[in-house]
Structure formats: C-alpha cells, structure tokens
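All protein chains but one are shown in place.
Chain IDs A, B and C follow the sequence of writing; residue 1 opens each chain.
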Amino acid sequence: MSALLSVSGLKKSFGAVKVADDSSFEIARGDAVGILGPNGAGKTSLFNLITGALKPDAGQITFDGADITSTPAAKRCKMGIARSFQVPQPFGGMTVYENALVGAMQGAGLSGHAAENHALQVLTDTGLLAKANQRAGSLTLLDRKRLEMARALSAQPKLLLLDEIAGGLTEAECTSLIDTIRAVHATGTTIIWIEHVVHALLAIVDRLIVIDFGKKIAEGSPKTIMDSPEVKEIYLGVDPDV
Amino acid sequence: MIEWINVLVQGVLLGGLYALFAAGLSLIFGVMRLVNIAHGDLIILAAYLGLSTTIMFGVHPFAAALLVLPVMAIIGYVLQRGILNQTLGPDILPPLLVTFGLSVIIQNALLEGYSADPQKLSAGAIETASVNVGSLTIGILPLLTFAIAVAVIAGLQWMFYSTALGRGFRAVSDNQDIAQLMGLNKAHVFGLAMALALAVTGIAGILLGIRTSFDPSIGGGRLIFGFEAVIIGGLGNIWGTLAGGVILGVAQTIGAKIDPGWQVLAGHIAFLVVLAIRPNGLFPRVQH
Amino acid sequence: MRSPAVYRATRASRIAMVVAALGLIVLAAAPWWAGRADLRLMGEVFLYLSLACLWNLMAGYAGLVSVGQQAFVGFGGYMLFALTIFGGLPPIAAILIGGLLAALLSIPIASLIFRLKGAYFAIGTWVVAEVFRLTFAQIASLGGGSGTSLPVGIVRSLADGRSAREALSYWLALGAAIVVVSAVYLFLRSRRGLALTAIRDSEVAASGLGIDIWRTKLEVYVVTSAFTAIIGGLIFLQKLRISPDAAFSVNDWTAFVIFIVVIGGIGTLEGPIIGTLLFFLLRETLADFGTIYLMVLGVVAIVVMLKAPKGVWGLIRDRYDLELFPLSYRIKLNDPKDP
Partner (left out) sequence: MSDPILSLSKLNAYYGDFQALYGVDMDIHAGEVVAIIGANGAGKSTLMRSISGLMSNASDQVRFKGEAIGSLRADEVAYRGLALVPEGRQLFPSLSVEENLMLGGKVGRAGPWSLDTVFELFPVLQERRKQASTSLSGGQQQMVAIGRALMANPEVILFDEISLGLAPVIIKTIYDALPGIIGGGMTALVVEQDISKALEVSSRVFCLQEGRVSLAGATHDVTRDQITAAYFGVVA
C-alpha cells in the first residue's frame, strides 16, 4: 500500500541556518507519528513545508499519490492536510464557532447545515462548545490551543498535523486531550504530532522521528527511540550516565 | 540628436530633486517601516517656511535654509514622539490614516495662512545662470540641486554605515526589542530619524520653491514622485533611490519633449513598467 | 439533551431591521416632504455612505488599504459623460456600463499593484488614480484639463422638469446606497464573506484552511471597483459637470471616505453608516468655517485612530454586545454545563 505522505530529499535553509537538511520519510495511511527534537531543530519548519506555507529549496513531497511540492497551501488543505499552529493564530474577531465554521466550509467544502453541524460536532469533541459564542481573540492560551486543534479538525483532514498542543495543560486536561486525539485517530485520520510533553505523545503514536538541525537523526518505535542514549543526550540534554 | 542629449541631461538633473523628495521617505521607511502620506505636504511646508523666512529677514533662500532645516528637524522629532510613535505596529492602517490626517491638516493650515495663490522663492541670478558644455546649456540651479542630492545621499550613506547614530538606526530597524536591551530608546531613535528625514525634506522644499512655483495643494504629487523614486530604485537602497529619481526625471523630460501634457504621466508609466517587470525595483538591497 | 441550535438574527437585529424598513419608507417619500437643498444633501449622504461601505469592505475586510479609489469614482463619472455624449446611451445605462468597464479595467491594475505590500500598495493605488486623472486630462473631446458639462439634451432625457429630475437623482442615490449596503451585507453573510473575515483576522491561518487569499482579494477589488465607478457615475449625474481635478480628487473621494470609515468603526457594517452621519453632522455644523472644518476633521480622525481605533461603533459594540446586521453565527446552548 502506498504511503499517504512521502517526503524525499527535502531541503530548506534561511541563510546559514538549515531548517530541513535532506529530510526523507514516509507516513502510511492511518499512522500516528511523533516528531521530537530540541527547540529550533526545524520541526515547525517541516510542517510549514508540508502544508505549503514554505517553499522547499529542493526535494519532493507527495500526498495521496499526487506531487504537491509546488501546490499552494490552500489547495493542500482542500486535498486533506490540516494543521494546528504552535503559536495560535485564531481568527480573533470571529467567535469560536465561526472559526470552526471556516474550516468546515472552506477546508472540508461543506455547506449549509452540513457545515454548521460539523463545526458544532468538532467543538463538542474538543470541549469548546460552552465557549462557542466567545470571541476567539478573548480566549486564554489553553483554549486557543484547543481551538487550533478544533479548527484543523473542522477541515476534515486525512492528515492532521499537530504542533505542540499539550504544553502547559494540567494532567486532567492532558488526559482529555489524549482521548480526543485517540478518537480522531480511531476514525482513520493520519496524525503527525510535534510535542515536548513526551508522555502525552507516547500515549498516541506508534512511531517516532527525531530531528536536529533539520536532519532526521533517528526513526523507530517509541521504545527504541526513547531508550537510545544519543536521543536522550540530544533531545533532553541529559547526560545518559546520570 | 543634441536636443535629445539635452533632454537626457535635464532629466538626470531633475532626478536629483526627486531623489531629495525620496531620501527622507526612504530613511524613515528603512528605520521604522513607516510610510508617511504627509511627506509631500511637509516638503511644501518647508517651502513656505523658506518663503516666510526670506520675506521676514530679507535673506536669500539658501540662508533661509539655516533656519528652515533645524525647524523642520524639530517638527519631525516632536511629530514622531508626540504622535507617530503611537501608530507603529503590525497594523498598517494607523500610520496611514494618521499621516493622511496630518496631510489634510497641513494643506488646509497652509491654505488658511498663505491662501491658494502660487508662490515662488526668489534666488536671484542663480535661477537663470547656466554653463555651456560643448553645445549644451546647463542651468546652474539644476546642477547645484543634483550636486546637493548626491552630497545628501552620500552623507546619509556615511551616517548610516559609519557613525554610532547610524548603527543605532540599523539596530532598531533590525530588531527593536534587542536594540532596546542595548540601551537604545527606540522612541528617541525614531524621533531622531524623523528629524533627520525632515531636515532633508527642508532642503528639498527650498530647492523646489526656487525651481518652480508652489501652492498648498501640490504636496500629494511630490509624495508620489518620491515614492516612485524609492520603488524604482529598490527598497532599502539609498543609492538606488538616486537612480530611481534619475530614471523618473528622465522619463518625465522625455514625456514632456513628446508632448508637454505628458511629462508627469510618462513618469508614472515608467514607474508602472518597472513595477511590472521588476517588482522589487531595479537595485533592491541584497539579502545576506 | 437536544443538540445546540445555530441562529444568526438577534433581537437587536430584528428591531434594527424593522426600524430600517420604516426609515426607508420615510426616506423614499422625501421628494414629497423635503426641500430642494435637503434632498440634495441627503442624496450626497447616500452616495458617501455607499463609497464608505465599499472602501470598508476592501480595507476593513480584505486588508486592501487603497488611497486611490478616486480612480474609479472619476472613471465612472467620465464614462457617464463619454457614453452619453459619444455613445448616445441613456445616462443610467451609461453608468451601469461604466461599472462593468471599471471591473474589466481593475483586473490588470490589480495584477500590477497587488505586487506592492501594505502602505506601498496604498500609494500604488494613488499612482494609478493619477494616471487616470492625467489621461482624462489629455482627452480634448471631454474638455481636457478644464472638463465639460453634461449637454442639456441628455439632462432633459432623464425626466421632465427640474423637480422630477432632482427626485430621480435622489432616488437613484438612495437606491444605490440600499443596493451597496445590502450587497455588502449579503456577501459578508455568505460563506465567501466568512472566508474574507477569516483573511482579515489571520492570512496565514486562512490559507492553511483552504482559502485562496489572492483570488478572494482580487474578487473583492474587482467588485468594489465596479460599484465605486457606478457611484462615481451617480455623483457626477448630480453635479452635471466634470473635470479631471474634481473627478479624481484624493481628498473628496478617498480621504473623507477613509475618515468616515475609521471614525465610524472599520471592519464592521454599522461603522460606515454611523461614520457617514457623523461626518455630515460635523460638516453641516462647521460649514461656515471653511478650511477650519477640514482641519478639525483631520484632528478628529487622528484622535479616533489613536484613542479608539475601533471607532464609535467598536466602542458601542464592545460595551453592549450589539449587532444590527446579523453577520455572526450564535449558538444557543440548551444544556449549559459547567466546564
């Protein structure tokens, strides 16, 4: 079976800083993959390249059998790629519900009651329904992060890219977030998740990719990766001997 | 043939004046990303200040510059710290609207104070003096204007790259927060940049006033000439601004040669053509 | 538990709708109760209201801050003159065709000036307007730089008698305002309007959610240009005389319009309406002071931008959560649970 997303030889640099250095990997349909790496390793840039917010210097991205390397961002969303932003980008002047409605109408291409109901469902699933009428600009950071996920889900993606949505959550909130993501994954949505809160990540993903300096330095099952001394050193900065 | 060379030379020299219009615009955009819609009206304000000074003290316009330049600089500093600093931010509307408001205020204040009658600064013999180069006759005033433009731009370039003040301008332009950490008060630095920009505007205003007649309504047009010179030359490149001014000046004199009504239009068309083929201008600053 | 319901109209919006309908009936009957000068003034109010609504759609929603809308006002005005004088068209047809031509013309213009960003886009639009002004000043058959008047025959063809013509001119202005406000309202209420509002708030998120930003902005620019030209035609149908300086005046057709929108509240539908009323209130009050009035207007605009950037309507809305035009989607929660 062909991969849903395949990235090969991806390169991107800003001046001397390489954010993607010959990155290659494949994500199969239904996968849940975690991405680890220190701050500034190029994780968010990788998402920007996959979603089309950045143009690569070299390399190829294929999605669902089509070469999307030079496809505009908006089209990629319609094809089935949606993401959450690490720094939340809510439509601040619109209500929470309208934020989700944009994804339902534009990304998922629904209209009328189908769109309205889908947006409602997404808010129910992500626990934002009680705040549906609130202006997104007045949300707390935590709710903004929830909204990031809700909006991405509202586009009914085949591939969902989550960028650090668990940071700063309480234990209970984190558990409910994990439940939500697990439910999304169970419906067949493929997930790539960048996360520093490792225990949350490990509750969902069945594979980890570690990147540093834009380079993929390890890939494998969570257990192999987390036990690898070099990953411990690079990612946590913790001396493995301690 | 000689006629066309003459057109070319006149155009280049006219470009000096446009480069002076543009230099202040370019400086403040470079330092604080501000586009000042009232820039043209400030040029005209400087011309009127020059007019009042020459009348009040009975001095030559060049001597009047000694008063006009510092006054314009003070106006710039006060304007920046009093009003314009509050408009800076990611949203482009506040600076645009506020400077638009200033433009309307300045225009109508000048109208109230000086009436709509066209005025001119009288500089005496220099206005008509000329030198002959081969079979070309070149006016001293346009030549002087061009030389001043080159000197001003060279001076700005030197200030920007070789002085502590320029270092501060570049640092604040790069990263306001970090510059603040180095002990630079950005509100003050922006005030200084605007003061310097309006001092240059003062030079432009006086030279404009000697060259042609002016009235309170013509500021908008001067803003557009300056803006076109900046974009043609390429954002962030101060020598490019001179080149942009020259190209605009030459386009205008060629247009005027074909039909007097075409002078300004030809300049605009040159600008639109550059925009169509080189949207970043002819000499954009090289990104490191 | 029943599922939550989506609704849009609020009590305030229903009341506003009824009040507006009654008000419109009264306004439509104005030729029978208002004096000649008042009728003229009200016609002018409606045309400014239309321009303000259109500029607000472009700048407040699509982020296209243009200071060159006088290009299309003047173009529409000149098309009225050119198509009636040389084409023999009836004035109203000429105005509508002028709108169509403006739409066509705006496409190549957009492809050029959309290359400029932010404030440079703004001045770029101004350059285009200057090109229009200088070009029309070159057309000798339209009076060149000094302009021309609408021939008496064409004016007479509008309606019999002066008061009938003035009533018609008033109704056209009123009708235009109703059409523009309704069109902008219906557009913003549609799914495309929702997309445009999303672009207003965050372009990066909007494009990530499947919205083609360039195309959406182009559509807004083209439609706005067409309507602005039609309003321009109506303005000069009222004036009966046109010249390049009057037709392409940056102060009359752009600066005042921007002030209206900002004072009223940019990025809202109610803002331009309130702004237009305040603008004319100020103008009529200070009319005797000449240039002072314009300086006061500039000061008011600056103060509003610095102290209350959301404008008068923004202040009211934040305080009372009011919405007269029901654009928002609201959710009625049947079973509010504590989070």
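Basically, contacts are C-beta pairs under 8 Å (C-beta built on N, C-alpha and C of every residue); 3 or more make two chains touch, one makes a residue touch a chain.
None of these values were measured; they are calculated from a predicted model.
Novice: Of the chains that are displayed, which are in contact with the missing one across the whole complex?
Specialist: A, B
Novice: Touching the hidden chain in the complete assembly: which of B:Gly15, B:Gly76 or B:Gly168 does that?
Specialist: B:Gly168
Novice: Touching the absent chain in the whole complex: find that residue among B:Ile5, B:Ile178, B:Ile258 or B:Val273.
Specialist: Checking each option in B:Ile5, B:Ile178, B:Ile258 or B:Val273, the one touching the absent chain turns out to be B:Ile178.
Novice: May I ask you to list the residues on chain A that touch the chain which is not drawn?
Specialist: Given the touch definition above, chain A has residues 15-17, 38-41, 138-141, 164, 167-168, 170-171, 196-197, 199, 213, 233-234, 236-239, 242 touching the missing chain.
Novice: At which residues does chain B meet the chain that is not included here?
Specialist: Where chain B meets the chain not shown: residues 164, 167-168, 170-171, 173-175, 177-186, 288.
Keep this in mind: only the chains that are shown with their structure count from here on.
Novice: Could you classify the connectivity of these chains, where an edge means two chains touch, as line, ring, star, complete or other?
Specialist: Basically the chains just string along in a line.
Novice: Which chain would you call central, comparing Cα centres to the global Cα centre?
Specialist: C
Novice: Report, in whole Å, the distance between the mean C-alpha point of chain B and the mean C-alpha point of chain C.
Specialist: Whole-Å distance between the two chain centres: 33.
Novice: Any idea how many Å lie between the Cα centroids of chain A and chain B?
Specialist: 49
Novice: Could you please specify the touching residues of chain C with respect to chain A in the complex?
Specialist: Residue list for chain C touching chain A: 3-4, 6, 191, 194-195, 197-198, 200-202, 204-213, 267, 328-331, 333, 336-339.
Novice: Quick one: in the complex, what on chain C touches chain B?
Specialist: 59, 65, 67, 112-113, 115-116, 118-120, 122-124, 126-128, 130-131, 134-135, 137-138, 145, 250-251, 255, 258-259, 262, 266, 290-292, 294-295, 297-299, 301-302, 305-306, 309
Novice: What does chain B use to touch chain C in their complex?
Specialist: Interface residues on the chain B side: 34-35, 37, 83, 86-87, 92-98, 100-105, 107-109, 111-112, 220-221, 223-224, 227-228, 231, 261-262, 264-265, 268-269, 271-272, 275-276, 279.
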